[in-house]
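One chain of protein is taken out of this complex; the other chains stay put.
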Amino acid sequence: MPIQTLSVVLAAGASSRMKSPTSKLLHSVLGRSLIHLALDQASAITNSVIFVVGHQREAVEAAVEKLAAPSLKIQFALQEKLIGTADAVKAALKALEGVDDQADIFIMGADSGLLLRESLIQFKKNHEASGAVLSVMTTVASHPNSYGRILRNSQGAMEAIIEAKDATDAELAISEVNTGFYLVKLFALKEALSKISNQNRSKEFYLTDMVSYARQRGWLIYSQQIALEEAAGVNTQADLVAFGEILQNRINHKWMKEGVRFLDPRSTFIDFDVKIQAGVVLESGVHLRGETSLGENVHVSAYSILSNVDVGTNTRIESFSHLKDCRIGKDSSVGPFARIRGNAVLENDVHVGNFVEIKKSHLHSGTKSGHLAYLGDAEIGRNSNIGAGTITCNYDGFKKSQTTIGENVFIGSNSSLVAPVKIGDNAIVGAGSVITKDVEAESLAVERSDQREIKEGAKKFRSRRENSNKK
Amino acid sequence: MPIQTLSVVLAAGASSRMKSPTSKLLHSVLGRSLIHLALDQASAITNSVIFVVGHQREAVEAAVEKLAAPSLKIQFALQEKLIGTADAVKAALKALEGVDDQADIFIMGADSGLLLRESLIQFKKNHEASGAVLSVMTTVASHPNSYGRILRNSQGAMEAIIEAKDATDAELAISEVNTGFYLVKLFALKEALSKISNQNRSKEFYLTDMVSYARQRGWLIYSQQIALEEAAGVNTQADLVAFGEILQNRINHKWMKEGVRFLDPRSTFIDFDVKIQAGVVLESGVHLRGETSLGENVHVSAYSILSNVDVGTNTRIESFSHLKDCRIGKDSSVGPFARIRGNAVLENDVHVGNFVEIKKSHLHSGTKSGHLAYLGDAEIGRNSNIGAGTITCNYDGFKKSQTTIGENVFIGSNSSLVAPVKIGDNAIVGAGSVITKDVEAESLAVERSDQREIKEGAKKFRSRRENSNKK
Partner (left out) sequence: MPIQTLSVVLAAGASSRMKSPTSKLLHSVLGRSLIHLALDQASAITNSVIFVVGHQREAVEAAVEKLAAPSLKIQFALQEKLIGTADAVKAALKALEGVDDQADIFIMGADSGLLLRESLIQFKKNHEASGAVLSVMTTVASHPNSYGRILRNSQGAMEAIIEAKDATDAELAISEVNTGFYLVKLFALKEALSKISNQNRSKEFYLTDMVSYARQRGWLIYSQQIALEEAAGVNTQADLVAFGEILQNRINHKWMKEGVRFLDPRSTFIDFDVKIQAGVVLESGVHLRGETSLGENVHVSAYSILSNVDVGTNTRIESFSHLKDCRIGKDSSVGPFARIRGNAVLENDVHVGNFVEIKKSHLHSGTKSGHLAYLGDAEIGRNSNIGAGTITCNYDGFKKSQTTIGENVFIGSNSSLVAPVKIGDNAIVGAGSVITKDVEAESLAVERSDQREIKEGAKKFRSRRENSNKK
């Protein structure tokens, strides 16, 4: 029978150095909040997670409840006062009542979501295989700053973790440091927590004192080194930036390995849940957000931003396109300077050009709208051509109405289509027309006066203007 | 009585390696020219600054005069020929006539504006406390290149500064280098300058020879190490880039500490005089220029550029917004692809959307202009709705005229408002109208012909076109 494991996530901290009205745990990088990343991790080796909450507890609990899979058992424990990490874990003990004393408890900080899943699984495997009572993940830092230092005896066995504030100069020179990830047998955790004091410079109860207690009791301690970036936590805005860069780097390298061509990964931002097929090219400054999905050989040009956009194979997104909540078929071209939103659907072989906004509209295959248009609440049939400057007047100040355009329709430039209105298949609308009544299929509709020309009229206007300027 | 201090700023150099028609001192980074930064520094510990000028002296002097606070005493001294830094300081001696011989002279290069104010104040304090005649700021460089090397005796006392060109290989291996910042008693400066020769490889009079002379005279020399980046100077375009990066990094970290969320500080450029409240989010590629000011919780999306823009709390600036010399109230939303300029004012709860240009106009609270519009020289009352494609025809080829729109007005799409023209409160303008005459309050105004429909007209047009193509 496998050993039972439960996770305790320390999520009570105040993160005052962030100077943010929002808890640091609710800040996001590339589509994932810190608490979301922690939840993913904590649940990688268990289906029972206890969050120790405190600062902004309602917001943190609400976020966890929204994110957690139904199969996961989530409990919250309140740390009343922020008097140290040992005290935080103590707050979780009540939620651990009834659990087998031989169970393993995985403890982590809620702002440490960069631990790799494979490192964690290996950690658990080694912890079990070694028979350790307590296992500690450490890392090596060239600038260990405020990290707790790992003290080892001459045989290399871990003796203690000393917090930077309490360390001597010799201890501060140690580069192996604590990461805040532990696996510990429940019985040992309980016993250690009951003994840890706050006799230190910060007057806090340190969870790190578990180590010296375990050594004193003669318990076997296992330790495993992970890469420094896996141990990154977030206490300041600068930390959050560094955290995001690590994640960005990981995501981008993952896609490079899958055959995605990046022109400048440093300026390319891809959210967690994005999906990209091989042969895709991403120019510099591209943002792919939310649940965006790019088909094979899609080309996204510099400075385009796609949020929740589904793009079909071979489609080109030109520069400065701002696309949100929409679907674009294959073999299409969009932009530059296109804005598409509001669940718009573009079928295959569609062209949407510059300074065109499309909102909540459906453009069937082969349709083109190349220049300076606003298409809102419109259904447009196959192979229709929407002239430059066309506007669907979908709003009358009270409600939105629908514009329906058939197949193979030609809408002349600068036309206004006053919705609700229908233009039949194969119809033509003359340039500059305001169309307020439905147009039959095959008809030519036009709203226009006669062109009048006043001979010398411009000349006279100018001399009038020039004279009036003289006065 | 405090010791009198005066500053001498060496601003005569030719900066030929910049290959720029403009003096390097007039190049700017993040809203500050090099000479401006130098002026700020030189005046941090004195209110009397002498600029030694030469190359492009008129332009440099004009810049200094424009920038200097009235309380500051500014003098210029001309270095006739560029024959060395000692000669440059010599040129300043005339301006120092009548000054107490015990006064301290702070000497710096005009291209070295990255010295931190606190380092300089500490330097002066230590110089005074030590009783030194000469004090030198040094730094440690892993690639010391052309910096002068600091020679010390076996007790660690500074013996001399040797210019890289005159250094032996052993001396070139020294990593402690000169920064060009000195504090020196006036009597000692005068005496040293009268003795310094140009017997060296460059045939130049080196100010650095002050050190060996002081040693020879047995004067006490104090030295203080600063960080390498504080000593950065500018001789090439690449130096100027590096200089700018240091400044960018400092400014961005300052705002992070104040609680500003950066998604990508590397691509975020914030000028010196910008002000940002806590809770602000800056996405990647944002530029904040001039005297821009952002209220609490303002969100600026990727690739927006704001110059001298005042933005109220909770307002969102969407991507690709290009805003200059304007004020935007609170709870508003702007962009994407908005352009606002020419002292435009947007009050609270205003929405300006994509492909909209606003110039020298006043939009009162609750007003919306969502799509493809040009609003110039317009006054628009509260809660009015400006339809897509609306254009204020504010120019007739001779002069600009005003468009005045009341409250709660609805301007139909694709309308042209030929200024000067007034639209009264609660009026409606029909889509596609050209409005040349004033519209009364509560009126519905429309300029439009009857819509004509030629049955089968499109069919006939097509067959004519197809036939003509066959010919």
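Letters A and B mark the chains in the order given here, with residues in each chain numbered from 1 onward.
Keep this in mind: a contact is a pair of C-beta atoms (placed from the backbone, for glycine too) under 8 Å apart; a residue touches a chain by one contact, two chains touch by 3 or more.
This structure is a prediction, so every number in the text was calculated from the model and none was measured.
Student: Using the touch definition from the top, which of B:144, B:233 or B:389 touches the missing chain?
Tutor: Of the candidates B:144, B:233 or B:389, B:389 is in touch with the missing chain.
Student: Which one, A:325, A:396, A:425 or A:438, makes contact with the chain that was left out?
Tutor: A:396
Student: From the list B:130, B:175 or B:237, pick the residue that touches the absent chain.
Tutor: B:237
Student: Which is it among A:58, A:97, A:169 or A:450 that touches the chain not included here?
Tutor: A:450
Student: What residue numbers in subunit B mark contact with the hidden partner chain?
Tutor: Against the missing chain, subunit B presents residues 18-22, 27, 236-238, 240-241, 244, 266-267, 269, 285, 287, 303, 305, 320, 322, 337, 339, 355, 357, 372-374, 389, 391, 393, 395-397, 410, 414, 416, 418, 426-428, 432-437, 439-440, 442-449, 462, 465-466, 469.
Student: Which residue numbers on subunit A touch the omitted chain?
Tutor: Those residues of subunit A that touch the unshown chain are 253, 256-267, 278-279, 284-285, 297, 302-303, 318-320, 336-337, 353-355, 371-372, 385, 387-389, 396-399, 410, 412-414, 428, 430-432, 448-462.
Criterion: only the chains that are shown with their structure count from here on.
Student: Rounded to a whole Å, what is the gap between the Cα centroids of subunit A and subunit B?
Tutor: 32
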